[in-house]
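Yeah, one chain of the complex is gone here, protein chain that is, but the others are all in their spots.
Here the chain labels run A, B and C in written order, and each chain numbers its own residues starting at 1.
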């Protein structure tokens, strides 16, 4: 009775999150979940409500009833599954980043194009209530032509050493969200990138040729400039703020706090902390990105965050890493 | 496979809301819905997912599988259903107010007590993130002994004339939430009530011997004092703020805004509006009150908002109406 | 070379404050200061810059060069000096309250009227940046017709026992500022007053038949309603907030904090405290009220806070005390 039937490849944290949200939507049926390991799903709501739970992805991809596949497996498998899904004529929702290699990404996007299927990349923040209002204000011309776009993006705590080792580095793993957001807010392409970066949070990052703290500056084709500041550890919570400053004003989105409660005593006046966990902070955004994807598939309209957006964010991550390594301004045109 | 099976009597706005939330919870099965009119449920998610849809409440109440019934019908039928459910040994979740008559309420509560079933009243605001943090701060002694408790509670727009006519008046219909909240925050009983009230929003209220604007002052048994200000129309949104001031400080909960976005231009600096619709503002609270009810039933622990709480709020509403009518301080002990 | 020459009677805290501000203004010359005790002025800037320092008030009042006299002596001497100044044809700036007796105040105001001199009462809060913006917004019709006017007014700490004993009680000593503010914001006269009051801060207040905590409700002639909440001790600082709610919106003034600094750590997110001391919080207001007085005298325009305003605030304080004593609503018309 649902309008659309989907499957999920990859039942890790993010795959399970998508599963939970899809199960709560009446218009989408979650028919199958696949992972190399499925024991951890025993006794879960998924086991109860999802007809097919399998370790064989082809069972989902080749299922005639499937309209779309959510690719939530590890990054190094994304392109393989994108191509398989495209060949099978399935629409695709793929987590970020698309891959660690531009060649792989471009090849996968070509297959998507040939197959004529939809591909949406999981840049959930575009669907955040606060950030989408900022986007709307900018689009509506409320602040005129943008001059400076600023993103503050700091994780509450660093990932595990194992994660760091295979993350591809902070720029591709974490900043990629900010690269997408800054392009989104700018409605313009980046021309060049520079960066100052440091290893201040944990020596572990240096061990894997990575950084944990950075300020990235960007120039856009329209002459405006952007800046992203990142840290792998903001002990006070997940710090996610954006600001677009322009000829006619400024629009800013502040953090979401745990609550709007204020306590004042002789000793202190306290507010609640910013939300700490990304699934809590972006809960609605994760929900809304799936809804937007479903709407696009059902209504046959373009998806709002395409494979090309994923590619561009990946190019920016690669350019930033190069800018860091060579301590110079890198033109985006150098990254092919 | 759910831990608990429930039915809903009354499929109006609030009944449908509860239905939606219950359907999204894996631990509760919604087996039946009943209303005198059920045509409006055609094509809804309820029709798809709820096995029994009926106009006969006894089908739900007498169903052996039912653990609990949600009473969401019109206020004048609450006590009748409470008694029926109690007789059938069903736990009960009943919307506010319990009734318009103290005698009826008391009789119903006696039946509940005799039957030994749980009864939770739908004072959802106790489960609001912000307000429950205020309660916790007060309970934890953060502000010492409370001296003044303030509630600002203003609806975004007045109800329809038909609603006003059968509402029982602002104090029992709208302020009853604030009466419960002020008792909850105080952890103390009210001793006396005074009020200044006015008809400033719409002449319609006066037509039905009602008011639309009021400031209610209360004294508590521990000597502290309280104040509630109400309006039936705050054009800028649903204005819901609380403040507990005490010997060691103050704790305040501010409104939830549509977003945390700020736009500054030459002309103005604007914030987003407070959330406008009560279902939006208290969305999580509605969800969490059901979870708390289910947890109490499943774990066999006391519910957090009892029939006695409903009775006390009702007494406060009646006392306030009397205080208004006779322009004097009314002792709560006068209201039996 | 100044435009106006003035003297000050009473060199206590408030008299010295006025002296300091007047000395910093080029348009006013402070020619004399008088007090029954003048030893404490030795070595002060006043000793250096004020030509006449005396224990004899008539030296100031009878000085032909004096344009105006600031009466900053104890409340029980205000009316005596008002009459003396009026007789001598001097304009008068008098601290609040005018007196503890309505008869005395009325007699003094008659003398002022007969003499045709200006009299401004020291309700400095009318000149506060934040509060005067609220007044302007209301006057400009931004929120339409006012429905509810709320004042939160809490001192940081109670005065000394000696002060309490001779203060005349909280309503005339402290709330009198709020009575003036609520009349000012309403642009309307009060019709009736009720109050719930308590002794929660310090038993000392009860000893002198006084209260330290109160919620005062008022009705205005235009049908709108008001509420003032007072406490003699807000440990977190001087809590001074106002709110005017009306048919088209609400306007609010929040506290001034020590700074706009926020510190977020793992343990807490803290703001700075509200300013603690009234001279700090209302520093600019004290300055601006003198400027407004001088401008009125020099330009021969009406003063902005008249003797009649002082009388009305005094009547409200007396009505509130009566309402408290008799636990009933008191009509302002009862207070003659």
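Here, a contact is a pair of C-beta atoms (placed from the backbone, for glycine too) under 8 Å apart; a residue touches a chain by one contact, two chains touch by 3 or more.
What you see is a predicted model, and the numbers here were worked out from it, not measured in a lab.
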item	value
Partner chains on view for the chain not depicted	A, B, C
Option touching the unshown chain, where C:103, C:189, C:221 or C:254 are the choices	C:254
Residue touching the undisplayed chain, where the options are A:48, A:110, A:266 or A:328	A:328
Touching the absent chain when the full complex is considered, from B:38, B:235, B:292 or B:322	B:235
Residue of C:143, C:172, C:211 or C:332 in touch with the missing chain, whole complex considered	C:143
From A:227, A:292 or A:322, residue that would touch the chain that is not displayed	A:227
Option from A:250, A:271, A:297 or A:319 whose C-beta touches the chain left out	A:250
Footprint left on subunit C by the chain that the document does not show	1, 24, 26, 45, 48, 129-130, 133-134, 137, 142-143, 248-256, 258-266, 272
Touch residues of subunit A, complete complex, unshown partner	145, 147-148, 150, 154, 192, 194, 196-201, 213-215, 217-219, 223-227, 229, 231, 233-236, 239, 245, 247-250, 327-329
Residue numbers in subunit B that touch the chain omitted from display	235-237, 257, 262, 264-266, 268-274
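Everything below uses one rule, namely that only the chains that are shown with their structure count from here on.
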item	value
Arrangement of touching chains [line / ring / star / complete / other]	complete
Chain nearest the overall C-alpha centroid of the shown protein atoms	B
Gap in Å, rounded to a whole number, between the CA centres of subunit C and subunit B	42
Euclidean distance of C-alpha centroids - subunit A vs subunit C, Å	58
Contacts with 2+ other chains: residues of subunit C	235-236
